[in-house]
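Note that one protein chain is taken out, while the other chains of the complex remain in position.
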C-alpha cells in the first residue's frame, strides 16, 4: 500500500486539526501542498503525461488562482492580481470566467517557472492573510471550498506524478520505498448484511460539504450485504488466472471494447517481469503484495470482477448507508471504491449561480461515483457523504472495489 | 410530425391486434418489416451512413438470424441453416455466439443481395411456421422476444434510412409528403403535479417485457410536476434565439464540448435556407412546423433546454409513475422523451444466462434512458415500463423532451 | 495471373483496334466499360470500400460527366445536361468546377440508382453521337482525353471491385476461375545492360499522350542493368522467409513505420490458410502460383525487396529508355512496375489552363511513378512514355517490380 510516512505527515496533520484561526487552517493546507512537491525537480513539475493529468506546477498555480479569483479579487479591497495573464493560464474549466489554456497543452507552459509560481503563491498568501484577518464573517464557505479544492488537487498531484513517472523508462520513485504497513485483517472477506428500507443519504447541511453531496433525501433500499474488506491483489490474480481479461461475458459492452482496444491484461501500472508481477508506485517499481487491496482499476474492471465473483458493485446509497458500521473496514483510507451508481444530481439539487456553480454539477453525465477515500487523500478531507467521480475507463486514481450482494 | 399514413398502416395494425395464433402474430410482424422497405432500392438497402446505423438489408437479415439462432436451430428438429456463413454476417453483438462482421463495415456486405436476403427470410419463415405449428408450449417467451426485437429493428430501419437520405445531396424522400396531422392541444403547456412518496415502478411479470424493465421495485419520489405536452419547434426557436447553442452555462461540460467540436447550432437535420428553417424528414426536406414537437435532440440538448427553461428533465421513475395520468398528452406516439436517468440495472436485476442475456444488460454504462415511444415506433410495441436508451450525444432517434419541475 | 479470358475480350479488342470513326472509337470504349460491370449487382456497384476506392456506379457516372462537362456542354449547341445536380455528385476533384461530393462519401449515393446512371450514359452517348457526327475538327484532343480517361477508370473499376470483394467475408469472385495462362519464360532472371549516356525520354507530340508525359527532354543516364522479368511470388516467398517484413534495415523509414502500424507481413490480399498461401483475386480466393509475378505491392515493399536483393528500383528514365529492348519481358501487360522516381514535372512542363489542367499536374507531390501496364489495363491504353503514379503506401493496384542495378 502506498502511503506517506506517518512520522513525516504527523506535524501537518496536527497543524490541520488543531488549527484555530481561519488563516492557520489556510496556512496548514497551503504548506502541505508545497511539502508534497518538495522533492520534485522543475522538470518533473512541468511535464504533462496525458490530457487527464496536469503538471504539478500547474496544480500549484491553479489552486492559488482559485483563491485569487473567488476570494481576493471580489473581497479584498485594493487587491492587485499577481499577473493578469494568469487567469488565462490557470483557469481549469470555468466557462463563466472566459477562455483558458487548452487542457492538453498545460505541459507547454514552461513559463511561468516554478520559482515564478512560488512567488505567485506567496503573493496570494499575503493577500489571504490580510483578507482573513479582516474579520469578514461571510467568507467562511468560500474559504472552506478553496481549502477543500486545494486538498483535492493535493491528491491529483500525487496521481499525476505517479502517472508521469510510470511513463518514464527510468521508473523514478516519488518517495523512497518503505516497508508496507500491515494490512488490517485481510484474511477471508465476510459479508455484512443490512436490512435497508426507507433511509436517508446525502449531506444534511452541518459542516462543510460540496454542493453535490446534498440535498439530504430519502432512498428506498432493498436488503443487501457488503464485504467487510476490499478486493486484494491476491483476489485479482485469481481473476486473471481464470481468464478474467479474456472473457467477454464478464464485461459491460463498452468495457470489453476498451479491453480489446487498449490491450488491458492487468490493472494499470502492473507489469510482469522476471521476478513476477510488479507495480509502479510512488515508491518506484515494487513487487505486488498479494495481501494489499488492488488499486488502479477502471469501473469496467471493477464491474467485471464483481460479475466474475457472483456479486455486484454497491450503489452509492448502499455504501453511504453502511459506511458507519464498525464491522466494515478500509472505508476511508485505502482505496476509492467504485459504485454502480452513475454520477447524477440528487433530488432537488441545483448548482450555485455564477462560476462557482460549475464546480461539480456540469460533470453529471458519463461518470460513475466512487466512495470512501484512499491512501493519498489528505487527512480529514473525506466523509461518508463524499461523492468522488470519474469516467468508467479511467484508472490513474487509487481506485479499488468492495463487493456487494442482494439480501442480508 | 413524421408519421405513416394511418390508412396505409391500418391493415397491418389490425392484423397485429386481432392475431390469434402465434404464427399469425409472427407473420404480421414479419410482413410489416418487408412493407417498410418496399420502396427502397437495393442500393438504398445496402449503404451504411455511419457506424451507429445499419443498412436496411442488414436489418432484414439480422432479425431473421435472430429467429434462426434462438428458435429454429435449438428447437426445430432437422432445421438446416440457410447459409452457415450468415452467423458471422448477421450477428450484431452477441459475444457468446462468436466473431462477427465489424459493425462499421456492414455497408461492405454487397453480397448476399437483397434478393438473397428475401430468400433467407422465406426459408426462416417456413421453419418458423413448422415450429410454431408443432405446439411446443415453451417457446412463447422466445417468440415474444424475437417479435419485439424485430419491431425494434423496424424503428431502426426508419431511423437509419432517414440518416442515410439526409447525407445525400439529393435529399430523397422515403415516403411522399402528406399534410401533417393536427397536433393535439399544443397550446400553452401546463404542469401537472404529482405527490410522489413510496411508489413502485418496473414490470410486474405479466405479459411480455424486456428483462431490463424488471424487477418491479419500490422508489421514493419527492413531489414533482411534468409538463402535459412536449417541447415544440416554436419553443426550440426561442431557445436558439436566446443564444441557447452559444451559452456554455446552460450545458453539461461534455455537452458543451460536443457543441463546439461538432458545430451544433440546431437539432439534427435542421437547415436554414432561403425559405427559412427546414428539416430533413422521411418525407424529404420540409419546412419546420412550429407547433410540432421538436425531434432529433441529443440528451445534452434536451438537458440544456430544460436548464434554460428553469426546469429539468424528469427521472425515469417520475415519468413511469406519471405516465398513466390522463392529463398528460403525447406519451407514447410522438417523440421519445429523454430522462435524466442514466441507464442502469434495477435492484435485483440479473441478465439471463447465455447469449440472450446480452440483449440489454451489457449496455448499462454511459447511456441515458428515454421513455414513451414515437411516431415511427411500431404500433403496440411500447408500454409504460419500457426503457429505451441511447448515448447522450446521439441524435438520429426521434427524440424530444418533456419538462419536469420539483414540487407540485 | 489475373486476366480476362482472351476469348471474351477478343471482340472488344478488335472493335477497339479497327475503329475507324470517332464515334466508333467512342462507342467501343463506352461499351467495354459496361461490359466490365455486367456481372455486378446494384449493391456491388454502390458500396465504397475505402476512401481511395469508388463505387462502380460512381465510375460509370463520373466518366460520363467528363464527356458532358468538357465536350457536350461547351461544344454541342443546345445540349441540356441530364441532371444539373450530377455536377456536384460526379465531379471527382476539379476545383475549377466547383464543390463536389466528398470523396469518402461516394458510397452514400444510393440515388441515382444504377438504372438512372445507365440512362445518364445513354443520354450522353446520344449527345456524343450528335457532336461527333457534326464534323467538328477541333475536338480530337478532348475526345482522346475523354476516352483515355474512361479507360483509366475501367482499370480502377476492377481494382476497386477487387478491394471491395476482398473485404467481404464471402470472398466473392468477380469472374469465374480459369486456368492461369502460362507465364513467358519465368525461369531465372537475367540482367540486361544499357550503356546510358545522354538520352531523351518523354512524349514527342505525335499521337495522344497525357500532358504529364512531356515535354520530351534530355536526361543523362549512367550505365545500368534491368532484370528481363518481374519479381515472382516465389521470389517474394524467399524474401518473407528471410525475415523481409521484420528487418528494419531493409526499409525506408516511412515504410517501416507502415509495416508496424498496419501489421504488414505479406502483400495485400495474401492470406495463409490450411492449404498454404492464397490470394484474393478477381477470380476469388486462389492458391498462389509461385511462378506468377507478385502483385499488390506498395512502393515501400518493392524498395525493401530491391534492397534485400542487393539491387535497386529503376528510375523512370532508365525504364523508358530500356522499354523497347526486346530482351526485356513483361513490360506492358502483367504488373505495373514501381520506379524510384518521385512523380514530378518534366523540364518545361506546364499544366493546361482551366479545369482540364487539373488532370495530372496538381498531384506532383508525394507520389511515385510506376511504368508499364498490367493485366487489367485496357488493351491499347499504355505506351512507353506513360507515367502512372500512386502514393508509396498504396497497394490495391496491380503493382509489382522489376529490379535494376548500377553498371552494365
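Read from first to last, the chains carry the letters A, B and C; within each, the first residue is number 1.
Just so it is clear, a contact is a pair of C-beta atoms (placed from the backbone, for glycine too) under 8 Å apart; a residue touches a chain by one contact, two chains touch by 3 or more.
Fair warning: this is a prediction, and the values are worked out from it, not measured in the lab.
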| item | value |
| --- | --- |
| Missing chain: touched chains present in the view | A, C |
| Touching residue (missing chain; options A:164, A:295 or A:334) | A:164 |
| Candidates C:34, C:195 or C:406 - the one touching the absent chain | C:406 |
| Chain A, residues in touch with the chain not shown (by the definition above) | 41-47, 49, 57, 85, 88-89, 101, 105, 107-114, 164, 167-170, 172 |
| Chain C, residues in touch with the chain not shown (by the definition above) | 93, 95-96, 198, 217-220, 222, 248-249, 251-256, 299-300, 303, 340-342, 344-345, 347-348, 358, 362-366, 368, 392, 406 |
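By our rule, only the chains that are shown with their structure count from here on.
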| item | value |
| --- | --- |
| Touch-based graph of the chains, sorted into line, ring, star, complete or other | line |
| For chain A paired with chain B, centre-to-centre distance based on mean C-alpha positions, whole Å | 38 |
| For chain B paired with chain C, centre-to-centre distance based on mean C-alpha positions, whole Å | 46 |
| Inter-centroid spacing, chain C versus chain A (mean Cα positions, whole Å) | 59 |
